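All protein chains but one are shown in place.
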Amino acid sequence: MVPRNKLKILNDPIYGFITIPSELIFDIIEHRYFQRLRRISQMGLSYLVYPGAHHTRLLHALGCLHLMQSAVRVLRAKGVEISPKEEEALYIAILLHDVGHGPFSHAMEHSIVEGVSHERLSILFMNQINEEFNGKLDLAIAIFKGEYPRIFLCQLISSQLDMDRLDYLKRDSFYTGVVEGNINSERLISMLNVMNDELMVEEKGIYSVEEFLLARRLMYWQVYLHKTGVAAEQLLIRVLKRAKELFGAGHQLYLGNALEYFLETKVTEADFTPEILETFASLDDSDVLAAMKQWSHHEDFVLSTLSRMILNRDLLKVVISKEPPSEEALASHRHQLAAKYDLTPHEAGYFVFSGDITNTAYRMEEEGIKILYKNGNVRDVVEASDHFNLKALASPVTKFYICYPKPKD
Amino acid sequence: MVPRNKLKILNDPIYGFITIPSELIFDIIEHRYFQRLRRISQMGLSYLVYPGAHHTRLLHALGCLHLMQSAVRVLRAKGVEISPKEEEALYIAILLHDVGHGPFSHAMEHSIVEGVSHERLSILFMNQINEEFNGKLDLAIAIFKGEYPRIFLCQLISSQLDMDRLDYLKRDSFYTGVVEGNINSERLISMLNVMNDELMVEEKGIYSVEEFLLARRLMYWQVYLHKTGVAAEQLLIRVLKRAKELFGAGHQLYLGNALEYFLETKVTEADFTPEILETFASLDDSDVLAAMKQWSHHEDFVLSTLSRMILNRDLLKVVISKEPPSEEALASHRHQLAAKYDLTPHEAGYFVFSGDITNTAYRMEEEGIKILYKNGNVRDVVEASDHFNLKALASPVTKFYICYPKPKD
Amino acid sequence: MVPRNKLKILNDPIYGFITIPSELIFDIIEHRYFQRLRRISQMGLSYLVYPGAHHTRLLHALGCLHLMQSAVRVLRAKGVEISPKEEEALYIAILLHDVGHGPFSHAMEHSIVEGVSHERLSILFMNQINEEFNGKLDLAIAIFKGEYPRIFLCQLISSQLDMDRLDYLKRDSFYTGVVEGNINSERLISMLNVMNDELMVEEKGIYSVEEFLLARRLMYWQVYLHKTGVAAEQLLIRVLKRAKELFGAGHQLYLGNALEYFLETKVTEADFTPEILETFASLDDSDVLAAMKQWSHHEDFVLSTLSRMILNRDLLKVVISKEPPSEEALASHRHQLAAKYDLTPHEAGYFVFSGDITNTAYRMEEEGIKILYKNGNVRDVVEASDHFNLKALASPVTKFYICYPKPKD
Partner (left out) sequence: MVPRNKLKILNDPIYGFITIPSELIFDIIEHRYFQRLRRISQMGLSYLVYPGAHHTRLLHALGCLHLMQSAVRVLRAKGVEISPKEEEALYIAILLHDVGHGPFSHAMEHSIVEGVSHERLSILFMNQINEEFNGKLDLAIAIFKGEYPRIFLCQLISSQLDMDRLDYLKRDSFYTGVVEGNINSERLISMLNVMNDELMVEEKGIYSVEEFLLARRLMYWQVYLHKTGVAAEQLLIRVLKRAKELFGAGHQLYLGNALEYFLETKVTEADFTPEILETFASLDDSDVLAAMKQWSHHEDFVLSTLSRMILNRDLLKVVISKEPPSEEALASHRHQLAAKYDLTPHEAGYFVFSGDITNTAYRMEEEGIKILYKNGNVRDVVEASDHFNLKALASPVTKFYICYPKPKD
């Protein structure tokens, strides 16, 4: 039995409270690699749009743990066997599924550690923790990597209806106040079942799955791909790119040690020794914020201006359209800006750029969401849904944006 | 009329959304001094206890603005005259009432700017913004400082039943998940009235006021004075004190410019030139976090250990008692620690210390909460309440704590 | 000014509290025709499926009043002129828009007062109250009937985005616990505007309107047209039909006076004298429930069995399909039942029947929801939405059901 002093309960504004189910999991939560997630914003810079959204990767991971406990309870009640070892491995894997995220979550993958995904970094972290815990994470890692034969265990962690999505959609809806994106995670979980070691949703859950997909679509367009949020993230990527550029050219630049290391060194996945991982682990949102405040006084116009724009939420103008903006439009904005502030075209490009945002609410080509009928039949949810064209959700929607400085009044 | 493009609405998880009522207020919100509040945690390090509580001073200030709009609406509906100029001044004053807070809110008043309260700093900031806005904040500042004759306007901003408390209790309860501390702010506001320019609560609101006081008491003991939170804050004060000590003694120390300035210089209120205010404004939670990560590798045992304790949430043991701990107990813990790590008594004192926490749920000696009876009589709420000994809430409760390192297993 | 003792505030679990804005409105709320709505369930027998859903027509009407106050505030803030008289008329009209509902809301229109819609009855009630209030409801009635030139006032009461829908979707979602149907009513209202006296939604509100339509679709299929709820309602219609039949054939039957009158008399709209209206007003859910309990002991097998089925929630089996059930299937079930209990085919038909349920989430042919662009253009929301096939929501979806007795174990 869990010793009393480690049987912990944590408050959560959404689920009321979250129970830590075992001593091993308690110890993993106490690990510095997990605790650092307190300093990484779950939604990056989205708080510039939704000022309530300062929740962290740590709380999201704990929320996933909570939902996974519900899922285990529901499945067992339906006769699905999950051994105590599998159960604990599930909890560990979901807790650590995002442990590889860097500062401001996704922005870093495009700057600091270009080309190494956070999923790969999560595995590196898990391996490292596993070593410290003498192999107790073996099964968790196997499940996470999809190498364990009972595939539904992996699907609970990573699929189109995993505990990750069930928590983050609900949580992000809660903290942003976008109530239309609220989903009934517990109800969806109550409709899960397993057949042939595959995760299914029972027939009566079709509506709930539909709503889940629609809520997800909503959250993408209204929140994750909100044009102001996209602009802020693009600025963040560019401020780090500029810092790297200046640093590479020998400029004096305020940087913490860890940031300095990653701006200086091109690191591939293979390079990640335990020491480098430790250095990466010491990076979080605060380094970038602290650095930008110093940079806001830097003599380089691009670096200081970009920094101030983010810090003071004085962002670029963003225009969304169905077609990519013309090269002429971009050139004209760049030209104007370059003339006004005496910038090179390269420098002006930091403030005038375009891109696209795209979302597919449901991916049919991937492993889909399966509906299990009372008679034992199984169909993809898109085919099971009889009164709504879910297929529309399966085609990607792409929009284009152009960013340029706001004309000042 | 407000130009369409500045009539802004912000999402808030608590009130649904918050309306920005005028262009001037919109511009004040966009000011960098206000935007910096995005980087200051409303509850300091309480998120180490309540992982959902990462909301910021910025959102709290906007929440207060929202409640103030309700209050103006309610009072006007009851025939209380509030001119448009007074109305706008109220909104400005409540928005900026906490703009003077530094990193981690209260902790800084005991380290960075010892002896200058955040209220005083708020006034300095307001004056500075007022200058930039050509005196448009004159009335707001007069109300905030209590210099405007219609005293209820000031009471709406600062009293035992002000919009500040009505927002922060509700908000902190919401984000921590301590639902018992939830208060019905809108209902309390609906019961406000004004007589002889003084703020009153109508007779039927007695229960609501009682509950408000009880909820406040609960939040103090369960949240604001939670022993783990207190320990974390004390460690934070000590890590900065040690940094100052080392820096003063000539040690090399990673610090941003602003932190360096304030650790180096003893600043009194009179010293705050616009430049120094600007430097102070550039300080926020991220500087302290970023610095502690660097310090966690410092050669000084005290500085590096304290830093790691906070970052990794590996805090001291805290024992609460009704009596102050004995000098012997403190000495014994210090002695043990000094022996174990070869520390001087002064150094050991950074890890072994005691203190007290105290709260008075309701202060009778101060300007109290007045109940207005239908017959025009006015009584203090403590006397008005007829079936519960509210006086018990008016006596301060003090507890003592001792902190020392956890015995490792 | 409103006399203090009539400035009332009511608690509402959804909006916190609802303010009664004037003395006249207070007096209308106190009228017995409005108070009777306390005894009429907003969702009919849906509480047999969703046990939390016992909210009443009275609370819904008050909720609409609350939202209308928001709408007036928002529109005025955008420069739309609404005179105090128009304002009060809006409140009265929305308060009374459903006052004509009979017991269990919609079920009665198919039995008690066949052929007289509740909207027509609402007008009859409004006229009657207007007489008692010396014509003070003239403008409210004109707006309600669409006879007032400023058409947006009527649209706020009755259109595809009226305060009625904004309240009932939110409220029914809340009380059923179907959180996916929650809509952000206040946010939708904040995006309303008026051009050429027509109600519009501002451009930035497109997503919110989409979500509103999707939530509405969800609530229809998951709640309002839930198969068990449909079966219960059909049984209720049939129990009353049977009572009428028996009563017409001279059987002794327990009935209150009002129920007796309406089962005995075929009443058209033209027949509604003030006396008959008063008799209708005395009917509510309790009469039907009380009667069914008496009927459950009646010697007629059909009447007593149907009554018990509803009272004890021992309902028929319902099978949903995309095609209408075959005549053979119906005949076979009827035949089986008739044989088992020695019933005539007509009697068996009370327990075996089919029907269809249909819903159109958005009606394009009707006056649609108009989107107002910043450049002044106006488009229907279906055309304005650029990344989701809203047209799919505009085609009616029909399903068929067959009901027959459950095979007993």
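Should a chain be cited, it is by its letter among A, B and C, assigned in written order, with residues numbered from 1 in that chain.
In the analysis below, a contact is a pair of C-beta atoms (placed from the backbone, for glycine too) under 8 Å apart; a residue touches a chain by one contact, two chains touch by 3 or more.
Since this is a predicted model, take the numbers as computed values, not measurements.
Enquirer: With the missing chain put back, one of C:186, C:210 or C:285 would touch it. Which one?
Expert: The missing chain is touched by C:285.
Enquirer: Please identify which residue in B:211, B:245 or B:367 touches the non-displayed chain.
Expert: Of the listed residues, the one touching the omitted chain is B:211.
Enquirer: Determine which one of C:35, C:321 or C:395 touches the chain that has been left out.
Expert: With C:35, C:321 or C:395 as choices, the missing chain is touched by C:35.
Enquirer: Among A:16, A:146, A:248 or A:274, which one is in touch with the chain left out?
Expert: Going through A:16, A:146, A:248 or A:274 one by one, A:16 is the residue touching the chain not shown.
Enquirer: Contact with the hidden chain only, please: which subunit C residues?
Expert: 10-14, 16-17, 30, 32, 35-36, 38-39, 47-48, 50-52, 54-56, 58-59, 62, 174-179, 254, 256-258, 282, 284-287, 289-291, 293-294, 296-297, 308, 311-314
Enquirer: What does the interface between subunit A and the hidden chain look like in terms of residue numbers?
Expert: Residues 1-2, 4, 7, 9, 16-17, 19, 77-79, 184, 186-187, 190 of subunit A touch the chain absent from view.
Enquirer: For subunit B, which positions touch the chain that isn't shown here?
Expert: Given the touch definition above, subunit B has residues 178-180, 182-184, 207-208, 210-212, 214-215, 217-218, 221-222, 322, 386-389, 392, 397, 399 touching the missing chain.
In this section, only the chains that are shown with their structure count from here on.
Enquirer: Over half shared or under half: which fits the residue numbers at the contact of copies subunit B and subunit C, same or different?
Expert: The interface is built from the same residue numbers on each side, given that over half of them are used by both copies.
Enquirer: If you average the Cα atoms of subunit A and of subunit B to get two centres, how far apart are those centres in Å?
Expert: 31
Enquirer: Find the geometric centre of each of subunit A and subunit C from their Cα atoms only, then give the gap between the two centres in Å, rounded to an integer.
Expert: 43
Enquirer: So the centre of each chain is just the mean of its C-alpha atoms; given that, what is the distance between subunit B and subunit C in Å?
Expert: That pair's centroid distance is 48 Å.
Enquirer: Which subunit C residues sit where two or more other chains touch them?
Expert: 184
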